[in-house]
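Note that this complex is displayed minus one protein chain, with the remaining chains in position.
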Amino acid sequence: MFYAEKRLQFPVRVDKPNPVFARALQQAIGGVEGEIRVMMQYLFQAWGARGPMKYRDMLLNTGTEEIGHIEMLSTAVALNLEKAPLSFQEEVGANPIAGAVLGGMNLRHILSTGLGALPENSNGVPFNASHVYASGNLAADMYANVAAESTGRVLACRLYEMTDDPGMKEMLSFLIARDTMHQQQWLAVIEDLGGVETQLPMPNTFPQEKEDNRFSYAYFVHDRTQVVPEGRWTQGPSIDGKGEFSAMMSEPLGDVPMLAPARLDGFAQRGQMSADPAQSAQMSAGQQTGLPSSPAGVL
Amino acid sequence: MFYAEKRLQFPVRVDKPNPVFARALQQAIGGVEGEIRVMMQYLFQAWGARGPMKYRDMLLNTGTEEIGHIEMLSTAVALNLEKAPLSFQEEVGANPIAGAVLGGMNLRHILSTGLGALPENSNGVPFNASHVYASGNLAADMYANVAAESTGRVLACRLYEMTDDPGMKEMLSFLIARDTMHQQQWLAVIEDLGGVETQLPMPNTFPQEKEDNRFSYAYFVHDRTQVVPEGRWTQGPSIDGKGEFSAMMSEPLGDVPMLAPARLDGFAQRGQMSADPAQSAQMSAGQQTGLPSSPAGVL
Amino acid sequence: MFYAEKRLQFPVRVDKPNPVFARALQQAIGGVEGEIRVMMQYLFQAWGARGPMKYRDMLLNTGTEEIGHIEMLSTAVALNLEKAPLSFQEEVGANPIAGAVLGGMNLRHILSTGLGALPENSNGVPFNASHVYASGNLAADMYANVAAESTGRVLACRLYEMTDDPGMKEMLSFLIARDTMHQQQWLAVIEDLGGVETQLPMPNTFPQEKEDNRFSYAYFVHDRTQVVPEGRWTQGPSIDGKGEFSAMMSEPLGDVPMLAPARLDGFAQRGQMSADPAQSAQMSAGQQTGLPSSPAGVL
Amino acid sequence: MFYAEKRLQFPVRVDKPNPVFARALQQAIGGVEGEIRVMMQYLFQAWGARGPMKYRDMLLNTGTEEIGHIEMLSTAVALNLEKAPLSFQEEVGANPIAGAVLGGMNLRHILSTGLGALPENSNGVPFNASHVYASGNLAADMYANVAAESTGRVLACRLYEMTDDPGMKEMLSFLIARDTMHQQQWLAVIEDLGGVETQLPMPNTFPQEKEDNRFSYAYFVHDRTQVVPEGRWTQGPSIDGKGEFSAMMSEPLGDVPMLAPARLDGFAQRGQMSADPAQSAQMSAGQQTGLPSSPAGVL
Amino acid sequence: MFYAEKRLQFPVRVDKPNPVFARALQQAIGGVEGEIRVMMQYLFQAWGARGPMKYRDMLLNTGTEEIGHIEMLSTAVALNLEKAPLSFQEEVGANPIAGAVLGGMNLRHILSTGLGALPENSNGVPFNASHVYASGNLAADMYANVAAESTGRVLACRLYEMTDDPGMKEMLSFLIARDTMHQQQWLAVIEDLGGVETQLPMPNTFPQEKEDNRFSYAYFVHDRTQVVPEGRWTQGPSIDGKGEFSAMMSEPLGDVPMLAPARLDGFAQRGQMSADPAQSAQMSAGQQTGLPSSPAGVL
Partner (left out) sequence: MFYAEKRLQFPVRVDKPNPVFARALQQAIGGVEGEIRVMMQYLFQAWGARGPMKYRDMLLNTGTEEIGHIEMLSTAVALNLEKAPLSFQEEVGANPIAGAVLGGMNLRHILSTGLGALPENSNGVPFNASHVYASGNLAADMYANVAAESTGRVLACRLYEMTDDPGMKEMLSFLIARDTMHQQQWLAVIEDLGGVETQLPMPNTFPQEKEDNRFSYAYFVHDRTQVVPEGRWTQGPSIDGKGEFSAMMSEPLGDVPMLAPARLDGFAQRGQMSADPAQSAQMSAGQQTGLPSSPAGVL
């Protein structure tokens, strides 16, 4: 269960309110890289955790921290909205040559909240909880968490760059530091579990002899002109140390799929019923020669 | 640009059609761990790639492979739907004691597609493209890709376990192998870039002296009873080799947030207008003693 | 900022795991009547609160309580999923005549979480944060909260009725009691502000002489046959004591709307360009007599 | 069934088209506080109404009125879009110093509708019908309706404030009056049913002896520092007259949740399988002393 | 503006309530092929109609009819839910061998509505108003309407086939007839405008000399093996009579895209900054020979 403290985890100060920056900050609240997502992701991972309790506890701890980050950012949004123009007259009065602030705002900051934050991203799209990954597989979840904190820190750096408000920069420098820690925290769990090599492939509980091992370490080339982008992924030992990377031209191993004809009681169109797919496959083979190409030369 | 081949990348065969398994397979098509997501994620990462071209090419290649996986799975869904009951009469006729097949199906497989696949998950929720991560930061994207392939392989293993159809197991053993490769492929890019240590924290282009370094390697404890879940994340060198992990009780560093009173033209309620937040903060301090607790003893 | 306690707010015990009931419980987690919604709603109302601090504090308090309710329900879901069938073979083995459990489950409980809860409703639809109402108007928000707790308690009662598990009934009897309290808590705020009459109409800060007072207390009849559903809303003093209810047949006070013809650069179809709407309005008047009716008599 | 009238319920006139205001008006069409929502909410409540027919009839009536409000607002959007810039050249030609109109518009007003309204909110997010509350419990529904009309009237007042167009102000003064009526109409139903006290707690058909009455009128304090926000909700008789409000420090009544270890066939990671949660709970107890706090003094 | 009639447009009778069929019927209410969609689509087309008023009037008329279809279907859902099992005990009592009804239901029919309809599809996904097409181009809209009525009639036929309830079949035979009419009604508008040939390509107001006419009537082959699916679309006069269909192998006319390197202030990863894309393009050319193919022969 949970407790609150009325004070914020870190000071939030806005020297020069900017309602368009308020809209930008929403990405860190309700965006896919934002704090609602990590809060819910870590908490749901904790609540579904099976296995050693220390991982559950750690997830619960850090999920709880993230609630306070949403609080800081929501406060920052509200402070950036102080003095926002609420009408077209007001905006023109303040700045006769522009008129751009109102148009650049999240209008729900005026219309729906009366100058408060929303659980939405910077384009006004509400957070959707399908972004909460809690797979029941600890290693997979840790990588999902690293991904969240990586894109999250990229976002925080871009917000830091976007603003010139000292208070906002200070708050963001704190959040960026926390993202630094959290990236490493989730990778530390991978080490705690025995290191990357032992964790791959995830899940490491599926008997690998049941997978089609001919293709487990092969980089497939789907370039029609067969050019191979060379790199660490086409040669040398695999990351899990169990195979050798190679490159391979991907060719169809299967056939043309054959579905049964449409059923009478399925209400396809008449022409679809009687068809014998095998026959029509033949019909469809068509000609294969003499096709003109699209006229590149003309360009 | 793109080309197709009418044949499938790998054979898809269903020995014993199972329309409830068709519903389950949808998770691998339109679920957040599924193939539409990785297809679009890799392609959008390729199309927005800035920097060395080899990464763009690789992403384009593998994104192209994934289109073919959607095709395989869509074929598998259609084949599992052959002979599905289309009416309550039919179902009862086939199986007088059950009646459970129709109720367990994705009803849109009957009503909306006439026995074909949908870009939806196993609960019938359509794929939402907000799940496509293409951050412009190569390392962050690679971890998003590892996360996708990890949860994707966990999903494929669970589908393998769920079915007893030899054809489906064979198809899934191929897809599981490809997920094995792709997990390592994205980690190989991290190596190709110089290894994990050099990539952290992501982005590694933000000057770290600008972040609040007091908190960059500290594990914050938000447990009211101050218990610390010990592990690799509370001690020892940080994963990036630039700091030392520690544990720290998280205490509020900020104040109680103070928003301006509601504006006259913002249409709050009358009681909200006149308030002097500082004063009411005081008012709100209330008493702090003698509170009864919830009666745990009674239970 | 926030703290956690590893223990639950109230005991959660499942005597007889039921994976279909696990799916039903999801409605109380991620449904529109559920706990994620109220948690976020109360917290965002707190974070955007302007005016007397005591309301902010109270919202923060109760929002914090709700996080713990999500935790209880998520634990209940996980416990109901212990022993769920993970494959078609397993299910048939356990219960040769049914086969209905797997089909009746949220398949993501198997495929996506490995037997844990999700931030989704009972149909597997993820929570969407557009349901978080925080209008900046305290009275309007209180009614939104009453609505949430009313539909929430109705839901909890239905879940109580649905299950026959004593542990689940005990947990739900606690949650139902909390909903009882919270319904009254939000209505108590209305009293605290001076009572319903003083709060109406919401917002009570818009000068009422600016609204079109001819229609402020009139019940409009839109029944073609002019039957009036009589009740408290058609007669007697209005609830705010400022008017008298009446019933009135609603007749069009406006004209047929006239939009300008389509612009040349807007790419309508040719027939739409040249039209003079006024003229075509006339054209469209058509005949108004002698229409046959749909043949009710035939039925 | 339904009939239309070509004329509008109330005159809609735009003196000075403003395409950014057209975007703002969308909130009243497709926003969560908007008219599509109430139209569908009242109609679905009518169509599912069980019990006295007069409530069904009233809901049907008012739901029908709301369709006409969508029509008025859609007409207002179209009229505000007359003369909108359709290209960057046009905009710069009209107003060499600004360029802000196009950027501040809902671009779909140009690209998708050719200067007509959309069922979207002011940020361009389409209406989602999960906002339609029709619980089958009349009192709960009435509060949901009050909430909709309260946030709806707040929105209409903010739109009134935002615009300086006399025609738009006139239309909004009508809609504000209708919201005044509808707020009271739904509260009048509560009176019609016997008054608030008899309706609480909703549903009033669940036997209250089955709820955990120790907690039915207790305000739970989740403030770590145990400060109580005093108000009507911590003392005096409860609103339903059946209890006495009190305040209580919320303490955990449950234990640390114990889930079974991960199953072999669920594809968690190896470290999660063997764990004995009870043991690891102990392991996780960790130390509980000597933790440094986050360095508030430094700030 | 709008008026209602308490009676239904057509009789709705359920002889044998079936709660799983209630779930199926939801597709016709809130599915993409359903009645909410066409209701809103026709009404928004009417409200944004520019040009001859007769089209606006017709759209308004038929949109109004569709509201009544939602009402009929919602009534049908409620009637199919009479006697639905509300608890696991009840279900087992009624039918000791099954237990499948509750699992096959839309659980929100019990939990959220108390046995009433929802604006959702047959999988419980709420209607999303992005499906409302009102493009401002009359011909394009008519084809969107034909598409809606075609998939709608296919759906209604499948529901007719699914049920064995005489009352439901009668109601569906009416709705199927209306879909028959509406398909032809929208095509009649195309005729009214001058016939298909004159309407193509839509919009017919864009000067066709501005499009790249080399490709306006060419069927592009993207089959790697250059097989052409022959049909009416590869030969003969085009449908608009302005060109001649041909088939053409699609070849890349553009170059490899070259984006600028990542900017320093955009927070990509270090390896992405310094890159000269042109150079790395060369680097990436890689080898183009001797690649092994995926081992088809082995299969």
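Order as written gives the chain letters A, B, C, D and E; numbering starts at 1 within each chain.
Everything below uses one rule, namely that contacts are C-beta pairs under 8 Å (C-beta built on N, C-alpha and C of every residue); 3 or more make two chains touch, one makes a residue touch a chain.
This structure is a prediction, so every number in the text was calculated from the model and none was measured.
Colleague: The chain left out here touches which displayed chains?
Modeller: A, B, C, D, E
Colleague: Touching the hidden chain in the complete assembly: which of B:Gln9, B:Gln27, B:Asn204 or B:Ser294 does that?
Modeller: In the complete complex, the chain left out is touched by residue B:Gln9.
Colleague: Of the listed residues D:Phe21, D:Tyr133 or D:Phe206, which contacts the missing chain in the full complex?
Modeller: Counting the whole complex, the residue in contact with the absent chain is D:Phe206.
Colleague: Can you work out which residue in A:Pro11, A:Pro85, A:Gly104 or A:Gly136 touches the chain that's missing from view?
Modeller: The one listed residue touching the chain not shown is A:Gly104.
Colleague: Using the document's contact rule, name the residues of chain A that touch the chain not shown here.
Modeller: 18, 20-21, 23-24, 27, 31-33, 97-98, 100-101, 103-105, 121-125, 151, 154-155, 158-159, 161-164, 222-225, 227, 250, 252, 256-257, 259-262, 264, 266-273, 275, 277, 280-281, 283-284, 286, 299
Colleague: Name, in rising order, the residues on chain C that touch the hidden chain in the full complex.
Modeller: Within chain C, the residues touching the omitted chain are 154, 157-158, 161, 214-215, 218, 220-221, 224-230, 246-253, 265-267, 284-289, 291-296, 298-299.
Colleague: Go through chain E and note every residue touching the omitted chain.
Modeller: Residue positions of chain E that touch the missing chain: 3, 5-12, 32-33, 53-55, 57-58, 60-62, 64-65, 72, 75, 78-79, 82, 86-87, 114-115, 125, 128, 130-131, 133, 135-137, 139-140, 143-144, 146-147, 150-151, 153-154, 157, 160, 170, 173-174, 176-181, 183-185, 187-189, 191-192, 196, 200-203, 206, 208, 210-224, 227, 229-233, 238-240, 245, 250, 252-257, 259-260, 262-263, 265-268.
Here, only the chains that are shown with their structure count from here on.
Colleague: Under the document's definition of touching, what chains do chain C and chain D have as common neighbours?
Modeller: Shared contacts of chain C and chain D: A, B, E.
Colleague: So which one's got more C-beta contacts, A-C or A-E?
Modeller: Here the pair linked by more C-beta pairs in contact is A-C.
Colleague: Could you list the positions in chain A whose residues touch two or more of the other chains?
Modeller: In chain A, 1-9, 11, 47-48, 50, 53-54, 57, 60-61, 64-65, 75, 78, 86-87, 112, 114-115, 120, 125-126, 128, 130, 135-137, 139-140, 154, 157, 202-203, 206, 214-215, 218, 220-221, 224, 227, 229-230, 250, 252-253, 265-267 touch at least two other chains.
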